[in-house]
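For this depiction, one protein chain was excluded, whereas all remaining protein chains were kept in their positions.
Lettered A, B and C in written order, each chain numbered from 1.
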Amino acid sequence: MQYVTRRPIDVQALLSQVADPALGGTAMFLGSVRSGDEDGPVEAIDYSAYEEMLEAEFAKIVEESVARWPGARVVGTHRIGIVPTGEPSLAVVAAAPHRAEAFAACRHTVEEAKQRLPVWKKEIFADGTEAWRDNDQPETDAKPTSA
Amino acid sequence: MQYVTRRPIDVQALLSQVADPALGGTAMFLGSVRSGDEDGPVEAIDYSAYEEMLEAEFAKIVEESVARWPGARVVGTHRIGIVPTGEPSLAVVAAAPHRAEAFAACRHTVEEAKQRLPVWKKEIFADGTEAWRDNDQPETDAKPTSA
Amino acid sequence: MHFREALSSSTTVTVTVRAFARYAEILGIEATTLQLPSPATVGDAVKLLRESTPNGHLLPDRPLVAVNSEHAFADSPLREGDELALMPPLAGG
Partner (left out) sequence: MHFREALSSSTTVTVTVRAFARYAEILGIEATTLQLPSPATVGDAVKLLRESTPNGHLLPDRPLVAVNSEHAFADSPLREGDELALMPPLAGG
C-alpha cells in the first residue's frame, strides 16, 4: 500500500481496494483544501511531509483500526505537494459488514491520521503570500443546532 | 434532484454535487448488497419501491439534515431494480465546513433513509430462489472490540 | 376492482389503495379503489380490505401506511381522492 501521493486522489481506486461482497457498509472521508475564511482567499496548500514516517505511521494507524474493528477493511491516502482549493488532500475509506463499524472505523482512522501523520501545510493566498498553518484541535462529535 | 436510479450509482457525480471550496470535510456512505451469511449465497437483490414517495421522503430527509447542520450540503440516491452482489444500492454524501458535521450529517441521513424510505428487497439466491428480506434493526454506534 | 358500500356519494369518500411488495402478493393487486363511509380513517380502510378482499385477513391489523406519499397512522383521516399505501416493513438501503 502506498499512503502518500503527489497526484489527485483517485476515489474510485480507493473504493475498489476495500470492495468485498461480504462488506455491506462503506464509509469514506475526504478532507479538502478550504478557500479560507480567516486570512483571505486561499488558492492552494503546499503540503510537505516526513515521507518515510508518513508511510509507516499511516500503515500503523490502519492496522490499529483493523485490529479494533475486525473484519473491516481500511485504506487511506495523503496527497502532498501543492493541492488546489477544493481538492482533497486526505482520504480514508473503511468497509465493514455493517454500517456502524464502517462509520466508526473511518472516523477513528481520520482522527488518528490528523493527530499523528507528519505533514505540514503552507497556505498560498491569492496575492501570492504564504503562511504556515497549524491544524485545528481534534474535533468532537458535532451537535445539531436543534434537538 | 433525482433520488431514485435504476442504474449503477455514480459516486463521482454525487461528490461533484456537494463539492464547494468552503466545505473542507466530505463524508460518504455506500450501502452495498452483501453476499449473505445466513441463507446462502445471494446473487443480487431486487429492490422495489413506492417511487413517488421515495423521491418525496428522501428530499424531506435531506432537507431535515441540512436544517440540523446548517452550511452542510447533502445528497443521496437509492438504486432500485436488480442490484448485483457487491454493488451499492444506497449512497449518501454530506459535505460541511468541518469533518465532525460532515460525518454527523451523513450518518443521520443514512439512518433516516433506512428507517423511512419506502423500499423493499427480495434476495435472489444462486439456486434461483427468492425471498423477501426485512431490514435489520437500526444500528447504534459500533463499539470496538478492545478499549 | 371496486369495493362499494351502500351509501350515497355525499356521505362517502373514495380513495385509491396501493399495495407494495409482499402486500401486493397477498392481495393479488397493486392498486384498487375503495369507497368508505365518511368520515373515514386509514384504520377503516384497512378493516374493510381485511374483511372484503380475498386473503385480506393476511394483512396485519395495523400495517405501515402512507397517505399521499407521507407516512401516516391508523387514525389518520382519509379524504376524497387520497392515495393510501399499504407498506410491508421497510427494507431500504
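Throughout what follows, a residue touches a chain if its C-beta (ideal position, glycine included) is under 8 Å from a C-beta of that chain, and two chains touch if they have at least 3 such contacts.
Small disclaimer: the values here were computed from a predicted structure and weren't measured.
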item: Shown chains that the omitted chain touches within the full complex; value: A
item: Missing-partner contacts on chain A, residue numbers; value: 31, 47-50, 52-54, 56-57, 78, 89-90, 110, 113-122, 132-135
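Just so it is clear, only the chains that are shown with their structure count from here on.
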item: Distance from chain C to chain B - Cα centre to Cα centre, in angstrom; value: 29
item: Euclidean distance of C-alpha centroids - chain A vs chain B, Å; value: 22
item: Mean-CA-position distance for chain C and chain A (Å); value: 50
item: Chain C: positions in contact with at least two other chains; value: none
item: Multi-chain contact sites of chain B, meaning residues that touch two or more partners; value: 31, 110
